[in-house]
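With one protein chain held back, the other chains of the complex are shown just where they sit.
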Amino acid sequence: MFEPSESQRLIRETARNYAQGSLTRIASELDREARFPAAQLGELAELGLMGINVPEAYGGAAAGAVAHALAMKEIAQGCASTAVTMGVNNMVAETICRFGTDAQKKRYVPEITSGRFVAASFALSEAQSGSDAGALRTTARRDGSGFVLNGSKQWITSGDRAGVLIVWARTEQSAAKPAKGISAFLVEGGAKGLHAGRHEDKMGLRASSTVPLTLEDVRVPATALLGNVGDGFRIALSALDGGRIGIASQAIGIASAALEESLQYAKDRRTFGQPIANHQAIRFMLADVATELEAARLLVLRAAAFKEAERPFTREASMAKVFATEKANHACDVAVQIHGGYGYVSEFAAERHYRDVRVTTIYEGTSEVQRFVIAREALK
Amino acid sequence: MDFSITEEQRQLVETARKFTRERIIPVAQKLDEHGTFPIDICKEGWELGLMNVEIPSEYGGLGLSCLDHVLMMEEINYGCAGIGTTLAGNNLACMPLLLGGSEEQKRHYLGMLTEAPIFAAYACSEPDAGSDVAGMRTTVRKVGDEYVMTGQKRWITNGGYASWYSVFGRIGDPKDRHKGVTCFVVPRDLAGVSVGKKEDKLGQRASNTTDVLFEEVKLTRKNLVGGEGEGFKIAMKTFDRSRPWIAAGATGIMRRALDESRRYALERKAFGQPIAQFQAIQFMLAEMAMKYEATRLLMLKAAWSIGEGRIDAIESSYAKAFGADSAMAVATDAVQIFGGYGYTKEYPVEKLMRDAKLLQIYEGTSQIQRMVIARNLLAQGA
Partner (left out) sequence: MQIDLSEEQRLLRDTCREFADKELRPNAKKWDREHRFPAEAVKKLFELGLGGVAVPSEWGGAGMDNVSYALAIEEISRGCASTGVTLSVNNSLYCDPIAKYGTDGQKESFLTPYARGEKLGCFGLTEPQAGSDAAEQRTTAVRKGDSYLINGTKNWITNGPVADAIVLFTMTDLSKGTKGITCFVVETKTPGFVRQKADEKLGICASPSCTIFFENMEVPISQRLGQEGDGFKIAMSTLDGGRIGIGAQAIGIGRAAFEEARDYSKIRKTFDIPIFQHQAIQFMLADMATALDAARLLVLRAAWLKDQGKRHTRESSMAKLFASEAANRVADKAVQIHGGMGYSKELDVERHFRDARITEIYEGTSEIQRLVISNLLLK
């Protein structure tokens, strides 16, 4: 009932070995230099982690949503920036597999899974539309057989590195049903008129790239349309439900690293003649964190299992995300507290975890949006 | 800034503390168990000046300030919050008259309370309109110079014992929300006034809480408190002045919980030492003490402001919401420190937990307080 299958275990071990080996060692350097983990991403592709839930025909591992969640947690435990970049790559590959034509899948997915594209992007958010995707303003005007895209995007992970971007734009202005006029397009990196702006100077996840994009008369052929005209909103929501599982896993990964370090530090550090681990005040914090992370992990695995079984999982994904990300924030806060002054300086990883974890309650739907979704489902 | 209390206040606190120790604590458990109204305690409290404290001296009261009152109330609530609520009931009933009543009304109705140990009650809430005062449905029809009131009030403290009620009803259309709400003072013996069912409550069981029914009750201008349509304003101003009292209930409960827990933690042993030696218990006690102190400061500040005539809804709401939520947390922790014993009626802490819960509900729920606070915050500087 609660046991991972053999293939799930294999993916988890692969990810764990890589994360605990080279990734953990370089994470603080990547963070300090805000260096994009291009080399690491290439190695992850070689390990088969860039298309975990993608059919083998396109270079994926076809291991399912649970395996994806397990891998995300492990990689994030090593380096949260690398994990989020990997997560977006997987999400884009999966979305193209789910909604794309044969030609689209053949053209783009193997590029992502093989690592030939170092990254892929999910270009949905705009300055004035974050969690409320229905309000987006980028336009796609029909031009002959193709489309011309104009507008700007905000907070785009890997936006300047992506070989391919899914770009959402409005194909129809409808005041009554704003969500209906949105379509999704596959735009290639380097397309004429596509410009990445300055890197966001972020508090955490500093090794991941986050940029604004502007689209000035970006011309795409009709074959760039993902799904049908007007399918964009549906595609975005379906991808985001899965994305929430990914972010929840990422949060648990970061928090697990923080817990591990807290345990170690509590055993090493002495006050009043004994290791601080002997003080109940410290022990009880650790017990609470471990318990909350276990509960979070089970919520995430349940959501992933539902997704894998192709059952509705909106409610489960939202529960997993709000619970895991908030408890993960708590775990990282406790880690800083237990480390005392050392938790506040970059010499110890606790400080990085504290910064990295903060965004998890914000992106891919804030905690407030998740609560809104859960309440809506509960009150149905 | 001076945090000391005056000599008069010290004496008042001393009197209340002695009364609590000798008369309330010994019987609180039993009154709670049977939901018995503390009539004898009220009579003695009345003699000692522990009721009607905020009624001005010209109407026979003690004319004490809100600050005096909360200092005294903390002591009473230390012994029993149900009795605390009962003793404070008259003050709440009087507040609309003090705010909007005529000289004649004040002399007559406030005088009644200071002449004999009897009760009055504030009747605002209804089955479907609690904290949302503007949603009330009690109607007042104008017939010539007279008024006819019909409606059902709920959660009325001392409702079954009151000789008169300050009642809020609506003149006009319910769609007008707060605009038509009007306050009346209604003697219990008028035709059509009756007491409905008594609530069987989770806690504060010594306090009498009932429905009060008004069926075609004929009233005149003599019963009108303030002007027509001024009721909502009067009710809100009443709350501004009464919410610090709830914070006093909270400080009383918390100080009791803390005292009981400290004593028990020093006595009870586990793993070969008093549980007070464990950091987990120490930290709980520390947390409890901080919550008590912080509530007390918020309460004193709000009460002091009222005495200075600088009445600020936000301060009263800070004290009420923070105090009520803190008291709930502190009483819950006290039960936890006592373990299995805390769950039984042998020790007072389970009662503290039941009593505390009401603080988060009456006189505006903790949620309503946050609405008040947010509304006032957002209006600042606009």
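Observations, loosely collected:
Order as written gives the chain letters A and B; numbering starts at 1 within each chain.
We take it that a residue touches a chain if its C-beta (ideal position, glycine included) is under 8 Å from a C-beta of that chain, and two chains touch if they have at least 3 such contacts.
Values in this document were obtained by computation on a predicted structure and should not be read as measured data.
When the omitted chain is restored, the residue from B:Gly61, B:Gly82 or B:Gly130 that touches it is B:Gly130. Only one of the listed residues, B:Arg23, B:His69, B:Lys106 or B:Arg154, touches the absent chain: B:Arg154. Note on the undisplayed chain: of the listed residues A:Asn53, A:Thr314, A:Asn329 or A:Gln370, the one touching it is A:Gln370.
From the options A:Gln128, A:Asn228, A:Thr271 or A:Thr291, the residue with contact to the chain not on display is A:Thr291. Only one of B:Glu75, B:Glu315 or B:Glu350 touches the absent chain when the whole complex is considered: B:Glu350.
Counting the whole complex, the residues of chain A in touch with the unshown chain are 1-5, 8, 66, 263, 266-267, 277, 280, 283-284, 286-288, 290-292, 294-296, 298-299, 301-302, 304-306, 309, 316, 319, 322-323, 368, 370-372, 374-376, 378-379. Within the complete assembly, residues 125, 128-132, 134-135, 154-155, 199-203, 269-272, 278, 280-281, 328, 332, 335-336, 339-340, 342-346, 350, 353-354, 357-358, 360-362, 365-367, 370 of chain B touch the chain that is not shown.
Just so it is clear, only the chains that are shown with their structure count from here on.
Taking each chain's centre as the average of its CA atoms, chain A and chain B sit 51 Å apart. Taken together, the chain A residues at the contact with chain B in this complex read 279-281, 284.
The residues of chain B lying in touch with chain A in their complex are 278-280, 282-283.
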